[in-house]
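To start, the structure itself, in structure tokens.
All protein chains but one are shown in place.
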Amino acid sequence: MAPPLPTHLDLSAVASCDSWNSWLLFFGVESMGKLWGGRFVGSIDPDMEAFNASIPFDERLWDADLRGSEAWVRALTRARVLSSLEAERLLDGLARVREEWGKGSFHILPEDEDIHTANERRLTEIVGPVAGKLHTGRSRNDQVATDTRIYLRDEIDVLDVMLADMQGAALELAKAHLNVVMPGYTHLQRAQPIRFSHWMMSYFWMWQRDRERLAEVRHRVNVCPLGSGALAGTPFPIDRAALAEDLGFDSASPNSMDAVSDRDYIVEFLAWGALLGVHLSRLAEDLILWSSSEFRFVSLADAYSTGSSLMPQKKNPDSLELLRGKAGRLTGNLMTLLVVLKGLPSTYDKDLQEDKEPLFDAVDTLKLALPVAAGVLSTLTIHPDRMRDALSDDLLATDLADYLVRKGVPFRESHRLVGLVVRRSEELGVPLSKLHMRDLTSISSVFDDDVDGVWDFEASVERRNVLGGTSAETVKRQIEAAEKLMLTFGRERRK
Amino acid sequence: MAPPLPTHLDLSAVASCDSWNSWLLFFGVESMGKLWGGRFVGSIDPDMEAFNASIPFDERLWDADLRGSEAWVRALTRARVLSSLEAERLLDGLARVREEWGKGSFHILPEDEDIHTANERRLTEIVGPVAGKLHTGRSRNDQVATDTRIYLRDEIDVLDVMLADMQGAALELAKAHLNVVMPGYTHLQRAQPIRFSHWMMSYFWMWQRDRERLAEVRHRVNVCPLGSGALAGTPFPIDRAALAEDLGFDSASPNSMDAVSDRDYIVEFLAWGALLGVHLSRLAEDLILWSSSEFRFVSLADAYSTGSSLMPQKKNPDSLELLRGKAGRLTGNLMTLLVVLKGLPSTYDKDLQEDKEPLFDAVDTLKLALPVAAGVLSTLTIHPDRMRDALSDDLLATDLADYLVRKGVPFRESHRLVGLVVRRSEELGVPLSKLHMRDLTSISSVFDDDVDGVWDFEASVERRNVLGGTSAETVKRQIEAAEKLMLTFGRERRK
Amino acid sequence: MAPPLPTHLDLSAVASCDSWNSWLLFFGVESMGKLWGGRFVGSIDPDMEAFNASIPFDERLWDADLRGSEAWVRALTRARVLSSLEAERLLDGLARVREEWGKGSFHILPEDEDIHTANERRLTEIVGPVAGKLHTGRSRNDQVATDTRIYLRDEIDVLDVMLADMQGAALELAKAHLNVVMPGYTHLQRAQPIRFSHWMMSYFWMWQRDRERLAEVRHRVNVCPLGSGALAGTPFPIDRAALAEDLGFDSASPNSMDAVSDRDYIVEFLAWGALLGVHLSRLAEDLILWSSSEFRFVSLADAYSTGSSLMPQKKNPDSLELLRGKAGRLTGNLMTLLVVLKGLPSTYDKDLQEDKEPLFDAVDTLKLALPVAAGVLSTLTIHPDRMRDALSDDLLATDLADYLVRKGVPFRESHRLVGLVVRRSEELGVPLSKLHMRDLTSISSVFDDDVDGVWDFEASVERRNVLGGTSAETVKRQIEAAEKLMLTFGRERRK
Partner (left out) sequence: MAPPLPTHLDLSAVASCDSWNSWLLFFGVESMGKLWGGRFVGSIDPDMEAFNASIPFDERLWDADLRGSEAWVRALTRARVLSSLEAERLLDGLARVREEWGKGSFHILPEDEDIHTANERRLTEIVGPVAGKLHTGRSRNDQVATDTRIYLRDEIDVLDVMLADMQGAALELAKAHLNVVMPGYTHLQRAQPIRFSHWMMSYFWMWQRDRERLAEVRHRVNVCPLGSGALAGTPFPIDRAALAEDLGFDSASPNSMDAVSDRDYIVEFLAWGALLGVHLSRLAEDLILWSSSEFRFVSLADAYSTGSSLMPQKKNPDSLELLRGKAGRLTGNLMTLLVVLKGLPSTYDKDLQEDKEPLFDAVDTLKLALPVAAGVLSTLTIHPDRMRDALSDDLLATDLADYLVRKGVPFRESHRLVGLVVRRSEELGVPLSKLHMRDLTSISSVFDDDVDGVWDFEASVERRNVLGGTSAETVKRQIEAAEKLMLTFGRERRK
């Protein structure tokens, strides 16, 4: 028989009552693992249990989940749903749960289907039935959205620092080799001479866009859905604005139905990650090419290379190949969530549980990849001599056309004339700069002795002295702008 | 024999010379279609020509391309590369080209491989060899990036207005049916009563996020790459900041190598479109369900329905099904570009030409879809009676649990008790509100006569009176906030 | 100082020599974990080590890896590269390694970068330096391809059985409810009456296609790459056909460069999985709809349902929603690998390591999902009464048009006439079958008293008595064909 049930439950009494165990049985706490048991008769199929459980992956939300619960206790207390005594008991209990996670002594039980259940089950074991008051007026639907947003906001801040570190490595490299001139390529064909530092800075700016975008994503991540209940809001007088502030959110969600079902912020993050992945894949491609015997413009540090199990001479740029390959899973993760969301009826559907694994995988992938990319850059050896050797005269063909332009030949015509010059040079097997003046003048009488001034790679990069161009002055200005950004961007948030 | 060639080309003279035709021949202008002809010997394979040509799809950039060229003429003039006479001649010619496009009398020739070639070829026919000065110091690499950014910026502004119209339709519908109560669903199972207007507003907020994101994308679209040349900048003293301003850009790109190869802004736009597509697919799913005989909460206007070629009774929600299906191509377009970009070496590669078709398709798809979505909403018939009929007592089970909570029962226990009540009600085949008091008290003695107050759907939605909840007051507040946003958001830009 | 090194290494001697430990040191076996150490000076960055390691996920290939190594030992022995004594020693050692994995006593060390390294390292510890002969003439490039193919071939066989089980569950359900008539839908609007069993069989045939495709994929999976070395083949006289047969492969790969880099078979498998995922998502969608209060055609067993943490009355079809959602990750996995492969130079690149996680995830996902889908079907409750209640007269409008056709009215006209009848019925608020004869004849004088024969749902499904139609006879014939297939399909392979 059950212990006497107080007509008006006085939990403080209950919690200390001697017949705690029988009480637990009576209240069905033995089946806490099944939060939704009352209505159900049959038991769950074991395959289904494994299929349904999210604890193997959402375990990592333990801290966010506890933070959410603590704030919810405070909100319920402000709303006078909990007494201050109850609140204290619950907060103490939650602190103990946190401690156990921190120490690694928290044990997940087979019946803990998700992190919310696990934390509440443990809280119940610690503080007794008062734990049953924690879930008042909330649902796992708003709870999991809150947890995920807290988690992601924090990871975004970590990733932003990693991005800044990678930018820093690029900046250092650009500054260290400011004046190294090398061939620039389009279509992987030699095009025009550029500065190595200019190339390096082109990645700085991609990553700056990545950081801008990430700050914008963060703004939409950092919205509090707690207090939206299952879909319709909460019937208790919760001050949702205060709750949002308590949890460090920028604002509270304006519509409960949207709030429990909105996964835009994860899609945005995954799209962000896919684009960053593409940027990393392009950097990797450049450096893989340049590490080949045929280019040999750079050497990768041994610390970021591996060898072959068969071929003793091999030093392979595995770090870069993996960076390139990671664009795959980052794109795949985005695709995963878009497919999951497509065509779902509004509010919460269980399909939404499929948001977490792609999110976690994207976060983990980038947290592994960014330090490797930064490390590759900060340990990279540049071979200016090899770059210089690759500066062939054809890289100056445009300068030759511009020479004619400055003498009044319309560009379209000068382009055609220099095309003929190039053809002549190929026919004769002689570099452009070594053609006889008569070879030139037979093509156009505009060529003059001063054409020799064209054959200077340094002069060529210096000539492109516009904003964003290759001259020393403009590259330096880029670097200065970049350094200023490094000091200011995102700084306010980090304070 | 060729006409006498002035040693220092005086184009104004040339343009008016009698021997214009022979001069044209001499200068090879007959092969203008091949901008890069001088160096080449063999002719192009016809399959390759078709494979390479972008004019069938980039034709739509004609206006952006002309605007870019006009600004470039002014920039070259400011840089004293063109005389004011030459500038005038070119601007007049470009105006004539624009006129022809406007009137539909512009003829694309087989040898026009892209829109840039087509416009310049026509300009040459109109103004003569001075046209050959237009391309001085620029490349198709910076030109096409400029054109695409102008085009997309303009389309973004169109799309934003369409989004606002769709939001307006939703707002009207919400206001017209503010107090209609209906079942809210999670997992497509009846969950709790909600307001129809609250449901409608949940989409308003999704679209508001879409508009916020779009404004952010626009900011990164609206950057001027012109003056970046092929990859290294331009050797003429172009004031790129002034040029950017002339074209209505917010800023000029900081690095020429990045500028010619950056397609982030298109990826961002396509990711934006994919997410909007997902939103539309969810709205469509809701309304398709609600249009079925089984729900029949709404009726679609005939104007947005179609019939069957076989079954005479059918009225099909094709508009909604297509809206749902369009999420496919919007996602596919995003994937297309991510795959194209993955692993490309930096600066311009021809693969980048594959950016346009997914972009154009996404723009076209959304410009077709958004007015249809708005039209569906503004002509939708709501059936409040059918909604009310669907309000079954089980939607109030949570309210019943909250009733116990207010009497001191911990929520977890009250949830379990109400689970037993629900089971009893199912066993007896009696709705919850019709259970005898003794059925309730046998489950918990806390149940009292005042439990009758629970069975009121209106009261249930009113009880959720928190920010974002279902009460009339909070929904009205949502609507007010939304209306304010409609007046202010993006307004500055539209001025 | 090192121990004396035999000029012509006699390993059997070495292995038993007293100075085994110092010998190990001398030979550098202490750094076995780094298979490619000789050439390298610097040590690996720890971030890079984590980034590079595949052991956390390729561990599951342990058995396939051992099988591959055993067969390789036999092949080397046949080629007289190993003596039979050495072979015996190696096979004994590999057997010991297998035993340790089987018992769970195999310990992965931090320096084991992949499963191949781990197994060889352990083998070396067990059998001593003779282990160093195992990798003769092979590379991890052909080894990993071999392991993955063995693994996948076996998993395909498991999946095929699971598919057959799911088909079996569908067949049982179809047979148990052969004659239940229900509304058929197109566009989610009621269209024509169908048999429930016919609906169920429509999934049987989708899955039969899945099984056909899987058998075809298996054929291309089951090709042996071993003996391809790093990219150029092996210089030892290996009989690759015999080796392939030894490992149960159907054939040996015809080109070594293709063999080490071919991941087609994984792409094929992932594409197969994505399509199966789509099939499951459609089944899930049907059943989720039918489980709603509005349809209530079926009830899901409690064993495959879950409840709500907030709403006590809820019974949610989580199993089905997850089945629907899994289409996301299955599609994402396919996308991942396509992106990884795109644009890679031929032969082996490290990017290919990114093939395994999507493959393993797809296998695991389907091995979880298929039994759940089968379980849902075999425990599903059908509500024929609810289905019958939903049979409304408009489902017979096509039959009414066909009635006119049989009286000589061209179908296009009869369709129009019945459209008018439907409109009349809606205007009058009277079901089609209850319209007065004068209502009908005012629309067409062809209507006659025998029109009453149309209003019979059973007769309607019976009338569609063509191959693939809804009549009892043709559905039975479907079922018989299906049962025959179940007995024969894939049977040969399973023997």
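To keep things simple, chains are lettered A, B and C as they appear, and every chain counts its residues starting from 1.
The criterion applied here is as follows: contacts are C-beta pairs under 8 Å (C-beta built on N, C-alpha and C of every residue); 3 or more make two chains touch, one makes a residue touch a chain.
Here the structure is a predicted model, which is why all the values come from computation and not from measurement.
Touching the chain that is not shown, out of B:Ala131, B:Val372, B:Ala390 or B:Val405: B:Val372 (per the contact rule at the top).
Across the entire complex, the residue among C:Leu152, C:Ala169 or C:Leu188 in touch with the chain not shown is C:Leu188. Annotation: of C:Arg78, C:Arg96 or C:Arg220, C:Arg220 touches the absent chain (contact as defined above). One of C:Ile126, C:Leu178 or C:Ala232 touches the chain omitted from the figure, and that residue is C:Ala232. Residue C:Asp286 is the one among C:Asp160, C:Asp246, C:Asp286 or C:Asp318 that touches the chain not shown. Contacts to the hidden chain, counted on chain B, fall at residues 34-45, 47-48, 50-52, 116, 135, 138-141, 229-230, 301-319, 321-322, 324-329, 331-340, 349-354, 357-358, 368-369, 371-372, 375, 379.
Touch with the hidden chain on the side of chain A covers residues 185-192, 288-289, 291-295, 307-318, 321, 335, 338-339, 342-344, 390, 392, 394-395, 397-398, 400-401, 415-416, 418-419, 421-422, 432.
Everything below uses one rule, namely that only the chains that are shown with their structure count from here on.
When each chain is reduced to the mean of its CA atoms, the one lying nearest the mean of all protein CA atoms is A. On superposing C-alpha atoms, the copy chain B sits rotated by 180° relative to chain C, to the nearest 5.
Judged by shared residue numbers over all numbers used at their interface, chain A and chain C contact each other through mostly the same positions, with over half in common. Note: centroid distance chain A to chain B, computed from Cα atoms, is 23 Å. A separation of 36 Å divides the Cα centre of chain B from that of chain C. Computed from the mean C-alpha positions, the centre of chain A lies at a distance of 30 Å from the centre of chain C. Of all residues in chain B, those touching 2 or more other chains are 185-188, 191-192, 289, 335, 338-339, 342-344, 398, 415-416, 418-419, 422, listed in ascending order.
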